[in-house]
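Note that one protein chain of the assembly has been removed; the remaining protein chains are unaltered in position.
Chain lettering (A and B) follows the sequence in which the chains are written, and residue indices restart at 1 in each chain.
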Amino acid sequence: MNPFPHKHLLGLEDYTASDITRILDTAESMREVLDRPIRKVPTLRGITVVNLFFESSTRTRISFELAEKRLSADTVNFSSTGSSLSKGESLLDTVQNIEAMKTDVVVMRHRSPGAPHFLSKHISSVIINAGDGAHEHPTQALLDILTLRQKFGDLKGLRVTIVGDIAHSRVALSNIYGLKKMGAHVKLCGPATLIPRAAETLGVDITHSIEEAIADSDVLNVLRLQLERQEAGLFPSLREYQKYFGLTRTRLEKADKPLTILHPGPINRGVEITSDVADSEHALILNQVTNGVAVRMAVLYLLCGAKQES
Amino acid sequence: MNPFPHKHLLGLEDYTASDITRILDTAESMREVLDRPIRKVPTLRGITVVNLFFESSTRTRISFELAEKRLSADTVNFSSTGSSLSKGESLLDTVQNIEAMKTDVVVMRHRSPGAPHFLSKHISSVIINAGDGAHEHPTQALLDILTLRQKFGDLKGLRVTIVGDIAHSRVALSNIYGLKKMGAHVKLCGPATLIPRAAETLGVDITHSIEEAIADSDVLNVLRLQLERQEAGLFPSLREYQKYFGLTRTRLEKADKPLTILHPGPINRGVEITSDVADSEHALILNQVTNGVAVRMAVLYLLCGAKQES
Partner (left out) sequence: MNPFPHKHLLGLEDYTASDITRILDTAESMREVLDRPIRKVPTLRGITVVNLFFESSTRTRISFELAEKRLSADTVNFSSTGSSLSKGESLLDTVQNIEAMKTDVVVMRHRSPGAPHFLSKHISSVIINAGDGAHEHPTQALLDILTLRQKFGDLKGLRVTIVGDIAHSRVALSNIYGLKKMGAHVKLCGPATLIPRAAETLGVDITHSIEEAIADSDVLNVLRLQLERQEAGLFPSLREYQKYFGLTRTRLEKADKPLTILHPGPINRGVEITSDVADSEHALILNQVTNGVAVRMAVLYLLCGAKQES
């Protein structure tokens, strides 16, 4: 098989539909591994992965760590608390030091957009972006896309609306890139204060009406509302947000057919989504979580394979 | 051999003497593994255990982690700091998400009594309770019982007094259930403010005199005094507590024969127990620690075996 044509996964912006399809196909094989009684393969034995989380994260860190361990990689966790960074060391120095310890892969979350791209120019490890500020979170988009492909077979012409705080979401941007490459129609829905003006340049539609979004979509990808945005004055109150944009059963029942619901978690029940919607058969939220491990296994496998060939 | 008749270890309340004996027998085999130069067996290879500690713990977490690694399981640690819980996610959502990542076992400590029981109704992973508030801490009781069985051969008729802050202790309740099932006579000793009234319904004796406890017991299981209880006004001062309930050599020498001393640790030297008592040959405290790893290996082995058969 051809080597995978990328060294890193910094974002989906520079991945093609063919690259994404290859990850999804590999992830399907990994899903089979996850359904075995013994969910472990020796593929990455002796490979060392450093999980470098400069922002706290439960599920993304655990999902990557499980993916790494199931491929038999050795993992080392690093979080910014108690790190050299609190001693004022630069990000580049920290990462060059970690790489000098002969690590193979750096999975990195950082608050600064572009931090992994910057590093990729200076170190030789494989870098996987696990979220850089409000920029990209490519493995999240890949697991969303895998979940939709499993449900719909093909994303061509699928109408997907991303609902909520688009402006501060790395999930939204990676979804926009990935979904459009796979042929979906993408719409954004949220209050004007939470949708960046530049969004129009990305080739997506924009609406400020959740009713319109429901009427025109096959899928709603509902973002988590970062409650701290309220303090910043970007929306007046949770009640107000819930009233105009919250996803409720009543609203969904006005659609011609049941809409498929995604959510990257963690859920604010009763805020951006009600419990009956989140727990309904049309919400694929826990499926997304399982696919997250499979997608991360696939990305690790393909990038480390590419590394071994280079 | 018959499959182990439980899916979870939520507490000892619903375990029979036969279940407990089976765990102890298995733990003896695991002790042998611990005495080998290479203390590792491939039994749980490919099994993933998540250590989900919503309260800080050093020794219990490390003991479980060692038990898991010696059985060749893959382990992922999760603590509430920096977790989604701080983002307001519900316990059920957190755990369902972790389970959706295809984990097999969840070892859980939580401040709320009944938290693991609640979860066991909603997820399919094996759940091991590593302490739920002041309710149960079953592996601690099992390691205490194993330590006594090694010393006395049989617990039938053995007189065991649990000394200290019974009211706030998960160790006490699990010990009461376990010791009584194994045929021991159980007495509680402590200030009236630290013994719950309901204790009488558990079929135990109660005394407020440490001298009486020493005169009537073969074994004292001395609980750690949580120093923060004093602030709550439950006892007047450490000096006062030490004067009336502290275990000293002088007090112990009034017994007809040497009493066996257990303590779950960590010890407050000079408060609930003096150093000469804690370090004497009759204190089996470090033995308890070793047995803790063996018991946890046994529980993991039996429950995962049961899972594989189901």
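We take it that a residue touches a chain if its C-beta (ideal position, glycine included) is under 8 Å from a C-beta of that chain, and two chains touch if they have at least 3 such contacts.
Owing to the predicted nature of the structure, the values given are computational and were not obtained by experimental measurement.
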Sole contact to the chain not displayed, among A:Asn97, A:Thr193, A:Ser209 or A:Ser275: A:Asn97
Candidate in contact with the missing chain, chosen from B:Thr26, B:Thr48, B:Ser63 or B:Thr260: B:Ser63
Of A:Glu89, A:Glu211, A:Glu228 or A:Asp276, the one touching the omitted chain in the full complex: A:Glu89
Footprint left on subunit B by the chain that the document does not show: 34-35, 37-40, 56-59, 62-63, 65-66, 69-70, 79, 81, 227, 265-269, 286-287, 289-290, 292-293
Interface with the unshown chain - residue positions in subunit A: 45-48, 50, 74, 76, 78, 82-90, 93-94, 96-98, 100-103, 308
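FYI, only the chains that are shown with their structure count from here on.
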Between subunit B and subunit A, distance of the C-alpha-averaged centres to the nearest whole Å: 40
